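Only one structure is covered here, and it is reproduced in the block below.
As you look at this complex, bear in mind that one protein chain is not there, while each of the others sits in place.
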Amino acid sequence: MEKKRKLTIAKAMSEAIALEMRTSPEVLVMGEDIAKLGGVFGNTQGLLDEFGPDRVRDTPISETAFIGTAVGMAAAGMKPVVELMFVDFFGVCMDAIYNLAAKQSYFSGGNVTCPMVLMTSVGGGYGDAGQHSQALFATFGHLPGLKVVIPSNAYDAKGMMAAAISDPNPVVFMFHKALQGMGWLGTVPRSITHVPEERYTIALDHAHIVREGRDITLVGLGHTVHLALDAAAELEGEGIEAEVIDLRSIAPLDRETIIRSVAKTGALISVDDDYHSYGVGAEILANVAEQDDLHLKAPLKRISYPDIPVPFAPEMEHAVLPNAGKIVTAARKLLKESAHV
Amino acid sequence: MEKKRKLTIAKAMSEAIALEMRTSPEVLVMGEDIAKLGGVFGNTQGLLDEFGPDRVRDTPISETAFIGTAVGMAAAGMKPVVELMFVDFFGVCMDAIYNLAAKQSYFSGGNVTCPMVLMTSVGGGYGDAGQHSQALFATFGHLPGLKVVIPSNAYDAKGMMAAAISDPNPVVFMFHKALQGMGWLGTVPRSITHVPEERYTIALDHAHIVREGRDITLVGLGHTVHLALDAAAELEGEGIEAEVIDLRSIAPLDRETIIRSVAKTGALISVDDDYHSYGVGAEILANVAEQDDLHLKAPLKRISYPDIPVPFAPEMEHAVLPNAGKIVTAARKLLKESAHV
Amino acid sequence: MKPLQEQKLWMYEKMVESRHFEDLIKRAYFEGKQPVFNMAKGPLPGEMHLSDGQEPCAVGVCAHLAPQDSVTATHRPHHTAIAKGVNLNAMASEIFGRANGLSGGRGGHMHLFDKAVNFCCSGIIAQGMGPAVGAAMASKLRGQQHVAVAFIGEGAANQGAFHETLNLAAVWNAPVVFVIEDNAYGISVAKRAATAIERNADRAVAYGMPGVFVPGNDPDLVFDVAGEAVARARAGEGPSLIEIETIRLEGHFMGDAEGYRPEGEKDALHARDPIKLYRARLENQDIPPADLDKIEQVAKQRVSAAFEHARQSPAPVSEDAFTTVFA
Partner (left out) sequence: MKPLQEQKLWMYEKMVESRHFEDLIKRAYFEGKQPVFNMAKGPLPGEMHLSDGQEPCAVGVCAHLAPQDSVTATHRPHHTAIAKGVNLNAMASEIFGRANGLSGGRGGHMHLFDKAVNFCCSGIIAQGMGPAVGAAMASKLRGQQHVAVAFIGEGAANQGAFHETLNLAAVWNAPVVFVIEDNAYGISVAKRAATAIERNADRAVAYGMPGVFVPGNDPDLVFDVAGEAVARARAGEGPSLIEIETIRLEGHFMGDAEGYRPEGEKDALHARDPIKLYRARLENQDIPPADLDKIEQVAKQRVSAAFEHARQSPAPVSEDAFTTVFA
């Protein structure tokens, strides 16, 4: 029997970065507390010891400066991996991300690329309130020139990080705090998976069908993949077979996989923990609604985070976050109504 | 016959601001080049002369500082109107907007409000390229705590600006360069309308049906309202009666007006000039797709700006912008296909 | 500007109150988080940034402020809030996420707003500085004499907002004081690894405003320097920058093992506990220990009562999440 190497996403990320650093002198890591501390979320643990302070650089609290610096390094052919500690901080440095990194290739007609990775933590659920709990997937997915990915488990995280570092384009690598595997944040056990020791890559433009089913399609990303899987397990007991899609990437979005699945199941629930309006679910639903040859048995449905700041008190926060129960209820309702049609 | 006062949006905006300033000492205006120059886009013309440099303040090129300053003034009960010259610059100051202004009410449990207006120019079409031509509606609409509005004509602009300044919440007031009425930017003539001299307000949470029709619903905002109207005029010649909705606001979004219209027409095209994915059209379509009692005669359709940076050369830029022709073609196609069903 | 005896006693009282507040937080924080530390659990979920050691910054500055004056604080706000006179019961309730908290449990420990004393804070580094300039300008434009104070950490002095707001305040001659609490670290990153010069106070020349470094984490010295700066602002003479040498006696946030500190550094810090030192000084100045004990007792009692109040207060209901998003 194959020996299992169970790793957390945090460990998988640092392992992937280390592998790239070993083979490419152009890779370096920069960010706040990523060197000595190994990253607030553990994803750069051990890198300073192995690669030293030239290639693993703690920065001042100057996101505009060091992300802009990464863009200049990338233009020069280096491959910086930079961390924006919480995605919530994008407001102090978005220009470097969306007007510089994202447009470098275009403004140079493809002559100057921007091979950089911006890794950033997303998500709430642990009481960190309105400026440290946001997902903001769509904020990034909406702006052209960025690849935007989010792994749901350690195996994917390692392969996607390797692919991200190798990609000649800026990749926003979002890791969800609830899956990160830092003890102090709790962790969905399913995100801790076997991770092969060697290097491998996972394509950044393909969604992954993590569970097949014929009755309804559940689309999730990051944390909500696990909620969808939990819901699918519960629905199974009621004879409903849900297909679960892990988007992995929201830009590019693998529209075909979603549409193919809905063509099969005839029903869709999109589940994400970003804000509702102009969010991930809107895009998923719109893509399906635009198709002219799908036979839907129920209206499309999205479960997302409501259009409110993230409240601190758990009584409020937990109530408004998506969860498996909400998915189950919604699926039941959709399929029941469809049965009446 | 009533005497017509034909004003541009620029003039309507400055007139509305002046009216508020006359009656409320708490209103002041701040931004780059808004005093002596009267605003790069003319919307603060004359204010410095009338109200003086204490209340009409040119700022350094320090958006983080002066928008943050506006938040603090608003907390103290003043009503600052600040300008972010181009929406494209949001990347240098978004924290002040989305983490401070937008959340001040929530973080204080409603005890501290944030009565401020952030006015900002949007849109391209005149060759200003990738960092000065973006619309970014959805970027703002996605983040809770902000009202996000965009007028399509001078009458609306005046009433919406008055409402925005009176609103106890932060209002992002987006004005489209193609409608602004600055000679040097060209202007859609229809945006120059009669504007009553006296103060009036227009609700910020209601879409406006600018043309009734029974065959298909066209939803637009700002500039694309005019494209939709042009398309509707052309479609009329073919016997197709299009209903045109001017969203006026994307946050809050008047979902009911859209759904009611589509319930009547059975077909929808959403038209906007913001980026496609996770954009305005996605939200409009998703809302309709979620309904369970609509009988659609065609798939839903969105026309938007593609997921590419705005190119400089007109041969490229004009080709990728939405226009009336694209709407007409899409409407024809949808209705033709539906006829075959 | 030397503090009067009653001002000294007030500073002592507020420092003790603040420290006791943090002590009670420490106990409550780990409830439900044992045996495995999980930030999401217990009555105080989320990050928790304690201010132990930094009390002199808060009291020395806030001693000069009236409720009408404004303060914007940081992710580490408790000492500042207490010195500014934030309602202790409502603040404790807020941190416990209760319905009668400052914001009804919506904001939590990094987002404390108390309109009655014009206090607020933000968890994004340096971003509270703009609002402080705004509060100052509102006062100025209204012809009032209220001032505003923006507190930040030394790490925040490398954020763009620092530069922009100091320049804007200077150009507009805003009645504002910028106070840097230099605790030598931004999370794990030492000041010298992040800041190009030794003293941020020297950056004031870039804005043509006075910049003063206050050594020794000493309430009386802070009082002195802050007094000048506040008086200057109140007199319409413009903004000032102050950097206060202070110490962080706890980890960056609770749960921080502080492996990044050099061997022995932490122990040495404890010998410099400013409250102990200040008490010793007061005793030296012939204030009877019994008086100080009494002050201490009352302060602690007040805090304990606030915690009691918070714990007995009702939690919000889930529907509350949807209200106050808009006014």
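Here the chain labels run A, B and C in written order, and each chain numbers its own residues starting at 1.
Quick note on the criterion: a residue touches a chain if its C-beta (ideal position, glycine included) is under 8 Å from a C-beta of that chain, and two chains touch if they have at least 3 such contacts.
Since the model is a prediction, treat every value here as computed from it, not as a measurement.
The residue from C:207, C:278, C:307 or C:326 that touches the chain not shown here is C:207. Interface with the hidden chain, as seen from chain B, comprises residues 32-33, 36-37, 40, 58-62, 64, 88-89, 91-92, 125-132, 183-186, 306-309, 311-317, 319-320.
In the full complex, the hidden chain is touched by chain C at residues 158-164, 166-168, 170-171, 193-197, 202-203, 205-209. As for the chain not pictured, it touches chain A at residues 28, 54-55, 57, 59-60, 62-78, 80, 92, 95-96, 99-100, 103-115, 144-145, 147, 168-169.
Basically, only the chains that are shown with their structure count from here on.
Note: the chain lying farthest from chain A is C, by mean C-alpha position. Among the chains, the centre nearest to the mean of all shown protein C-alpha atoms is found for A. Centroid to centroid, with C-alpha atoms defining each point, chain B and chain C lie 40 Å apart. Mean C-alpha positions place chain A and chain C at a centre distance of 35 Å. Looking at chain B, one finds that residues 64, 92, 95-96, 99, 103, 106-107, 144-145 touch two or more other chains. Annotation for chain C: residues touching 2 or more other chains are 106-107, 111, 122, 124, 127, 160-161, 325.
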